[in-house]
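Not every chain of the complex is shown here; the ones you see sit where they belong.
The letters A and B name the chains in turn, as written, and every chain counts its residues from 1.
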Amino acid sequence: MTGFSTSTARVIATMGSHSALQILDGAKREGFKTLVVATESAAGVYRHFGVADSIIIVKSNGDFFSVENELVRKNAIIIPHASFVAYVNSEELEGSPIMYFGNRRILAFERDRSLQRKWLADAGLRLPRIFKTPDDIDRPVIVKFYGAAGGKGYFLAKSPEEFYEKIRGYSHRSLTIQEYIIGVPVYIHYFYSPLTKELEIMSLDRRYESNVDSIGRIAAKDQIDINLNTSYNITGNTPLVLRESLLPRVFEMGEAVIDAAKRLSPKGIFGPFCLETVVTPELEFYVFEISARIVAGTNLYINGSPYTDIRYGMPMSTGRRIALEIKRAIEQGRLDEVLG
Amino acid sequence: MTGFSTSTARVIATMGSHSALQILDGAKREGFKTLVVATESAAGVYRHFGVADSIIIVKSNGDFFSVENELVRKNAIIIPHASFVAYVNSEELEGSPIMYFGNRRILAFERDRSLQRKWLADAGLRLPRIFKTPDDIDRPVIVKFYGAAGGKGYFLAKSPEEFYEKIRGYSHRSLTIQEYIIGVPVYIHYFYSPLTKELEIMSLDRRYESNVDSIGRIAAKDQIDINLNTSYNITGNTPLVLRESLLPRVFEMGEAVIDAAKRLSPKGIFGPFCLETVVTPELEFYVFEISARIVAGTNLYINGSPYTDIRYGMPMSTGRRIALEIKRAIEQGRLDEVLG
């Protein structure tokens, strides 16, 4: 046992953004008190939906740790999500006494592109090739610029010549040349229980990105006429189910990621995570990224997905699944096993 | 109190098309008797789904008001939808003694493009620019023809020269030159309660239009080879959820529309309405249209949306929400406040 006061840990808290509605709704359904740390403008949303028993107002999401003492005093368990990861400083989180659902050390691997790639490669997953120099380009590639908000200015090329032609006029100095895999995007939402050691498929989604998910509505000729450029800013998510015969492979990939994570950090990865894949016409999964926490695509499934409907026979969102895991951990006196 | 006989107003009625299944299903779930005015060919659908306690057959949807007396005698409350708005004559509606859910005077603003634009501009929303003359074209525009069924023949241009080149051979005399905003379509389904003065986000959708939502499946080269033209006829709707950090802005826009409506007509707008937006890569909402009544995209959420699942914790479609509002109004002796 750790020093956590399990008997009083009855508050689930998060930052007011990304998937907070789902996380807080799920916590309430499992009987927890809830708390959200939000800006004044966001707070109205959480008030409206009635999911937060208490709201702590901060000036900006970056001030999350300014209320750390209050969170600790309230015995709140923090649920991380993408906005939390984006706004919170790594060192602050590492050194904080707050109770954190998941392994906070694994987040470093999500944040660092090359560590992440090492992790996924170590899991034996199929990754898009990275070209070290433009001169090696021998197939379609996407050229990505670091810090390009919403993926603006990314371009495709299929040869060194085309790369050098298109790169002119770009001022970015830091870029990646990644093999462009042509296939359909599939985001896989997993949940791994540290209590039962079981991996679950919660749901799947496809992102809805601006403007790239709208340009298909513009005829090719018109696209060329208006000299269209693409960008990849996430505006939402749409639901999908996967071809059933691909599920064994989906489980395999999830298990491989969990095994590899144990080699990175003793506690490994647990709770919700997501593999961002592209499925080729040959039905092979290429993995582009891993999110080591809940993803926004799960917001589609507040009342359950086709997969959780089968497994649970009751509404089970990923947010609720998190709360259920914490509840079980508390009941079994094993809270420390779900915190990290 | 008005002269409405609230004690006997227990029938919810609509025209048999658009979202009648949802409206009638929602009414039944809230304990109302239901009635649908439908053509013989449509009637079978309402019979099949068992949502209508009574069906009045008309020769065509345009004959709706031929059964006005029967609707009045039955104390039926009419729920408008897009087909109702399309088939029913404004003057007939204005002068009719039927009980009408919503503000019938606001529909004029939905019907009239320039009044509608005034309304949205007055609400401070971001609108696509309208070009008064082709010579002003300085960015991508879409050229729309009035009366072009299903948006057939709309074309894009990005300069006066291109406009004049493409307009040749068109016989339409009435057209609009609208800034073409490149971004993802998002339809926002609101509900404003005149009883509680609260604005709710019910759900979101994306239209499924023929052929424009299929051309992305045709390779660019092939599109050009077959000389593809686009059209925008609505065939259905697909679900989505929105990036959570955009919700504060979504509430703001809805509030602004409600405030502006009060300046147009004393009763303003209430009940369901929809903003048809395009979200740019910069995550700005451009508003193209407002529907001052239920939209067909809500048909996706007969058993609730992620948003209503959180707020209500029970299945709550927009159709049911309408019936709930009427029920509460009757219970509180305030029925006149939801009719207009």
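Operating definition for what follows: contacts are C-beta pairs under 8 Å (C-beta built on N, C-alpha and C of every residue); 3 or more make two chains touch, one makes a residue touch a chain.
Everything numeric here is computed off the predicted structure, so don't read it as measured data.
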| item | value |
| --- | --- |
| Where 2 copies are displayed, count of copies in the complete assembly | 3 |
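Everything that follows uses one rule, which is that only the chains that are shown with their structure count from here on.
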| item | value |
| --- | --- |
| Inter-centroid spacing, chain B versus chain A (mean Cα positions, whole Å) | 34 |
| Residue ranges of chain B in contact with chain A within the complex | 140, 155-158, 162, 180, 182-186, 200, 204, 206, 212-213, 215-217, 220-221, 223-224, 228-230, 238-248, 251, 278-283, 304, 306-307, 309-311 |
| Complex contacts: residues of chain A adjacent to chain B | 17-22, 25, 41-42, 44-45, 48-51, 83, 150, 152, 208-211, 213-223, 225-228, 231, 233-239, 296, 299-303, 315 |
